[in-house]
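The block that comes next holds subunit A.
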Amino acid sequence: MTATGMSESIWPVYTRGLWRENPVFVMQLGMCPTLAVSNSVINSLSMGLATLAVLVASSALVSLMRNVIPKQVRIATYIVIIATFVTVVDYALQAISLDIHKALGAFIQLIVVNCIILGRAEAFASKNSVVRAITDAAGMGLGFTFALICLGAVRELLGNGSLLGFDVFGPQFEPWAIMILPPGGFFVLGAWLLVFAWFKERSARTAARKEPSHAG
Partner candidate 1 sequence: MSEQAQSNPLVRRPVAENAAAETRKMILTLSSVAALSGMLIVGVYQYTLPYIEANREAMIEKAVFTVVPGGVQKRAYGFSDGAVIPDPASAGFGERFYAVYGEDRSFLGTALEASAQGYQDTIRILYGYSPEKACVVGMTVLESKETPGLGDKIDLDPVFKANFKALDAAFDSASGKLVHEVTVTGHGKKINPWEIDAISGATISSKAVGAMINRSLQTNLPRLLPHVDALKENTP
Partner candidate 2 sequence: MLGLLNQWRRTFSHGLHPPEHKELTAKRPVVRLPFPEVLYVPLSQHTGAPAKPIVRPGQEVVRGEPIAEADGFVSVPMHAPATGRVRSFEAVPSPRGRLVRAIAIDVYPSSDQAVLYGAPQDIDAMSPAELILAVQESGVVGLGGAAFPTHVKLRVPEGKHIDTIIVNGCECEPYLTTDHRLMLEQPGAVLKGLAIIRKALGAERAIIGIEANKPDAVAALRSVIRPEDGVEVCVVESKYPQGAEKMLIKSLLNREVPAGGLPVEVGAAVFNVATLAQIGELLPIHQGLIERIMTVTGEGIERPGNYLVPLGTPIRDVLRFTGLREGNPRVIFGGPMMGPTIASWDTPVTKGVSGILVLPQAVPENNGSAIPCIKCGACVNACPIHLNPCFLGQLARKRRYDAMDRQYHLLDCFECGCCTYVCPAEIPLVQQFRVAKQIVRERKAQA
């Protein structure tokens, strides 16, 4: 029952996670990996994709099994499913590149407890058809990746003078170490939220100006 009724087309289900209900910027979920691994674009990307993979796979499975799982053990079952996929992704990543795996550290394993995944499983996948669940998961996962990259780009650019490892400012650039350090993570995410809030406020203000006033 979600929420969204059947008549709705699949497209909004997909875009919702990207922007309007962006898991990081709007719902403020999964903050730990967001802050911890976003110190470079490549890390952000890897983490985002890993999360995306787990999200899609577990959403699909949860949706498939939604009529089988008894209510009392549903959370436990979801967690087991998610943990399985996380382990799978963990090994897959180790097989692909140990360096990236090392950079992401324990946060790959911590995807298990990323609230986005359990949240989508419970809120959406368990109540929707497989196709819709996968679409939603993909939207959310990409939204998460997008947010991570937003952070990673700023932090890598200022903190290291590079983007995706390519030197941007030249050798004379003095990197801002803070951006790589924990406070930088907080500041950059906070700044992004402020920027979005500012935009939202501004558009609300212009909307209010257009709308004819009731009073009178």
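Odds and ends about this structure:
Going forward, a residue touches a chain if its C-beta (ideal position, glycine included) is under 8 Å from a C-beta of that chain, and two chains touch if they have at least 3 such contacts; residues count from 1.
Behind the choice of candidates: all candidates are chains of the complex that A comes from, given by their letters.
Source: prediction; values computed, not measured.
Taking any copy into account, the candidate from 1 or 2 that touches subunit A in the complex is 1.
Against candidate 1, the residues of subunit A that register as touching in their complex are 1, 5-6, 65, 68-73, 76-77, 80-81, 83-84, 87-88, 91-92, 94-99, 102, 127-128, 159-160, 175, 177, 180-181.
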